[in-house]
Each structure stands twice: as structure tokens, then as C-alpha cells.
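For reference, the structure discussed in these notes is given below.
Missing here: one protein chain of the complex. Every other protein chain is in place.
On to chain A.
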Amino acid sequence: MNIPSSIWTLIIGIVVTIVSLWYGQNHGLLPTAASDEAELVDGLFNAMLTISTGLFLIVEGALIYSAIRFRRRPDDNSDGPPIFGNIPLEILWTAVPAIIVLGIAIYSFDVYNSIGGFNPHDVHDAPIGEQAVRMPGAAIAATLNDTPPSADPSNLNQDKSDAAMQDPGTAEIRNADQIPQKRNAPGVGVVSPTIGSSPDREGTSPALTINVTGLQYAWIITYPDTGITTGELHVPVGREVQISMTANDVIHAFWVPELRLKQDAIPGRQSEIRFTPKTLGEYKLICAELCGPYHGAMNTQFVIETPEAFEQWQQEQVAISNSQQLVAVNTAVSPAEFLAPYISDLGIQPETLHQIHHNHH
């Protein structure tokens, strides 16, 4: 290898480092960070972008430099030097990416743990007890029978789902008579993957629980504490919120870009995420998983407001619900009728809604 003189290598190295560090912090590629979790994710992204920028500059620089510096001169028909390899160099460029990748993996693990993704209790919730394992045929029997609930119900999907269903508004929207809720997935203790509480809040209940249900093509949000059913998601700033979600027809995905959080809402399953809103503002709650032709129109307002404004909003909603006799309780309404009050919130036209339900197979 014809490595340029060490001074040039040093200068180029310094320049690449400075440019990478600068771009890693000043890229402007991400939207507002509106939750505590988003800050952590952004830190990870900035670190990865810094390393990536460096690698990008080195590889592209080497290619472009080669194309200019080493192009064949018109009168030169000879070959290049026969260099077949260089073991120390190859070890170096195997080791460096390996170390970088390990570093990113550890950093990601840390961030993931901090936002509450790695919940070690999930693993220990396997429903088969130690004694049962020793019994011959227990493993097969477990797959044949409806597995009994585990001793610690806090992570069990069915219990969470039952809790969510206690709210009559939620029960209606969730289509539970059509789509049975899964109990335990085979071999894994808990069905629903979660972004749970961050480690420092382990074991505490969230300040506010909200049930979210995705259906073609709307998000229906219920507040079990106050019985509100609405098409907009409002949360008070600074308080930990838990969203329990499911879907009543096809897979949807709950995504607020400013929260950096996304979770599929899966029919027959209960999944949840927890987060702490941080920045006041109005954002969009988007469905990120393809759910049909009007997938792109499936979004709604997501509002982070002061606790006072949130209280006021709740009271208004309660008043509206009472005057409308809580549409969701009425089992006879069709989805179109049901959605009618929320059309303006959902940003879709009444004709579209009409069309949806005629096209729906």
C-alpha cells in the first residue's frame, strides 16, 4: 500500500474528525425532541452520524482520490504493482469496524434500557414453573392446553387487556368479540413487547393511562379515568404516560415522530409504550404500518399541553361525551356513524369516510 506521508495522513485525519464531529451535532435531520426518551435517542443518533460521516468521508475520499491520482496515463500500458494483501492492514480494518460496532451496540443497549425497552421481567414470566418442567411431557402439554396465568400477572397480556376492557368505551372499540385476545405466545412469557418504565421508575404506575385503538383509518383514544372517547391524543407535559394499544382489524403502528417512539398495534394483542412528554406543542400521531388504501390519511393531532390546559380539555370532552350519550357505548352504531363526530379531527372528508366503508371487504 502506498500510504501518503504521515503528515498528510495526520492532517486529513484531523480534518475528517472535525468535520464529522461538527456534522454529527449540526445535521438538522431530526424533528423536535418532545419527550425525555427522544433526547436519549437523539444522542445515539448523533454519535452514529459522527462515526458514519467519518467513514463516509474516508471511503469516498479514497475512491475519488484514486480515480484522479491513479488513472491510467494514455501512453502507459503497464500494470499496477502486484500487491495481493497486507495482513496487518486487514486485521486493522477488521478490528476497527468490530470495535465501532461493539461500541454502538453497547450505547444502543444503554439507551434502549433507559427508555424502558429492556424489561428483564419479560423473560422470567414464562408460565411453566420449575416443578412443571421436571414432569415428563410438560412441554407438550403446555402447548396443548390453554396455559394458566402466571403467578405474577403484571406482565401478562390477557390481564392488561382485561384491564383495558374494563372501560366500556374501549371494550366496544376494540372489537374483542370478533378478535380474541392472545394469552401467552409459545415459549415466551409475555405476548406484548413493550417500551416500559425506565429503570429509575421501575415498579411505579404511570401518572396517566390511555387506551389507543387503531382501526381503518382512525385512531380512537379512550381515557379510562374519565371515560372520554376521542379522536385526538392529549397529554399533560412532564407526567409519565402509558399507552396501551391494540387494533381491531389490521395491523397499525402508533408513531409520533417527535417522541421517537413507535409500536405496532396488532389485532388480538395488547402492546404498550410509556413515555414522558417534555416539550409543549401540537404534533401528529401517525399510523406507520400499511393498513390499506387510506393509510396515508390515518393521522391525528397529538397535543402536549400544560396540566391546566389538559384538565380543561378533559372537562370539555366529558361535557361533549355526555351530550352525545357516549357513542361508543351504543353497540348498534356502524363504524361510519361512530366515526362521524371525529371526522373533522381526523382530517378526512365525510365523502372519504363514506367511500372507505363501501370499499371495505
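The rule is simple: a residue touches a chain if its C-beta (ideal position, glycine included) is under 8 Å from a C-beta of that chain, and two chains touch if they have at least 3 such contacts; residues count from 1.
In this text, contacts and distances are computed from a predicted model.
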item	value
Listed names "TldD/PmbA family protein", "Carbohydrate ABC transporter permease", "Cytochrome c oxidase subunit 1" or "Lactate utilization protein A", with the criterion being the UniProt name of the chain not displayed	"Cytochrome c oxidase subunit 1"
Residue among A:V16, A:A207 or A:A297 touching the omitted chain	A:A297
Sole residue of A:W8, A:W22 or A:F109 that reaches the chain not shown, by the stated touch rule	A:F109
Touch with the omitted chain, as defined above, among A:V16, A:A163, A:I179 or A:A207	A:I179
Chain A residues that touch the omitted chain in the full complex	1-2, 29-31, 40-41, 44-45, 48-49, 52, 55-56, 59-60, 62-63, 66-67, 70-73, 76-86, 89-90, 93-94, 97-98, 101, 104-105, 107-109, 111-112, 115, 117-120, 122-123, 178-180, 182, 185, 188-195, 249-251, 253, 255, 257-258, 260-264, 266-269, 271, 284, 286-297, 359-361
